[in-house]
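Sharing a structure with you now.
The complex appears here minus one protein chain, its other protein chains still in place.
Up next, chain A:
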Amino acid sequence: MKNGCWSKRIVICALIGLLTAATTGCSSGEETAADDKPPGGRERSAAVRLEYWTPFSGGDNQFMTEMVNRFNRENPDIEVVQVNARLDDYYSRLRTAILSGNAPELAILHQTSLPQFVQNGYIEKLEEPARQVGLDWSGFNANILDSTVYDGEHYAVPLDTHTLVMYYNKSYLRAAGVLDGAERPIVGQGAADFEAFLGKLKAAVPADVAPMAQPSTRIDAVWLWWSLYNQMKGGGAFYNEDASEAVFDNPQALQALRFVHGLYKSRLIPPDINDAFKLFYDGKAAVLITGVWGTGAFEKAENLDFGVVSMPVLYDHPAVWGDSHTLAIPTKHTLTEEQKRAALTFMKWCAEHGAMWAEAGHVPSMTSVVKSEPFTSLNYRSEYAASANYVAYWPRHVRQWSIVEVLIQEFEKLNYGQQTPEQALANAVKRVGNELRK
């Protein structure tokens, strides 16, 4: 009995010991359990995070968001975070971000503004990372690709070509009798015929419907002018050879500008239009000459029976204003090789999935994509896909973007009747000259 008592005591002591050990063990275990749970999704924390700035508006943003989402789904080790901004503030923001070392890892750059980012190495050269992810440059449309090569180096991956195209509301055209059997507009040949075409529309459409919609402010009038100017024999010159002087104060430029101004003056383009896109979208315009990005949005508009053709040739040969969205990597000292590779992976993916982007209306940058079934099966796009071959890009100049701003301002004054076309061109050339001499 004595032995039993002792062993019992030993057992109880052991039990108490075990119990305390267990409780302390558990409380320490609690702390470690709290530690190994990272905030946010566990999967995503391991992924390479890329901030991606875009300046999309007018409907194409939703297509890019879709692409980003799909890319993120397909590439769990890379997380692209898209941040969209107004185009009006976009470059100002981006410049500040690059200068302050807060640049995103990925940014959309217009081909026109590439020179200002190529200078001083504000964006990364892509040769090496492209080689690493196996991006084949030869797959791109040569015309588009050339616009991204500087001194033999690739600085950006072209995403698309977007040009001006002509959208038309079939109902109004039909009512005015300017729609042919194939439901294409009967525009005729030359500038006079085009004016007559709009004239017929003006007579046919209700008073609150614009025969042609074009805003009185912003860049649209400049695009139209640039397209027409380039269609003329001997037109299209912007700078002299060493880019020290603007040279667009010439008869052809004036003729083109006069034509554009004439449309406003004759009220074929009604005054004070702010949002021409929305007018056409809402069925309040018969014709709209704007970028291809309208296609995707207009397709979604209910009760809009529209068609699209490439920019009509009013003068000697086809030419149209165009630009490209390109993907570039802004320079940042914290940028890692891994991020660069991830960014290139995204660029390559976007170019290869150009058909998705084409849904917004753009013409894909890769020739294989343009020929591929997903693209050809889309309505409307093939109508203007060929435009990519005669795009009249802005000339390469580091300050081209701000120089175009000068044109916009002078043309706005023209549209608001504050000056004549002659004055507008002369002022523009003078101000551009000042810019160039800065």
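Before moving on, here are some points about what is shown:
As a working rule, contacts are C-beta pairs under 8 Å (C-beta built on N, C-alpha and C of every residue); 3 or more make two chains touch, one makes a residue touch a chain; residues count from 1.
Operating definition for what follows: contacts and distances are computed from a predicted model.
For the chain of the complex excluded from view, the name given in UniProt is "Sensor histidine kinase" [choices: "ATP synthase F(0) sector subunit c", "Sensor histidine kinase", "Aspartate carbamoyltransferase" or "Intermembrane phospholipid transport system permease protein MlaE"].
In the complete complex, the residue from A:N75, A:S171 or A:T217 that touches the missing chain is A:T217.
When the omitted chain is restored, the residue from A:A47, A:A85, A:L378 or A:V398 that touches it is A:A85. Checked against the full complex, the one of A:Q62, A:T331, A:S402 or A:T420 touching the unshown chain is A:Q62.
Considering the full assembly, A:Y281 is the residue among A:Y281, A:F306 or A:W357 that touches the omitted chain.
Touch with the hidden chain on the side of chain A covers residues 1, 3-4, 7-8, 11-12, 14-15, 18-19, 22-23, 26-27, 30, 33, 37, 39-40, 56-59, 61-62, 83-86, 88-89, 92-93, 215-217, 271-272, 274-275, 277-278, 281, 297, 300-301, 412-413, 416, 418.
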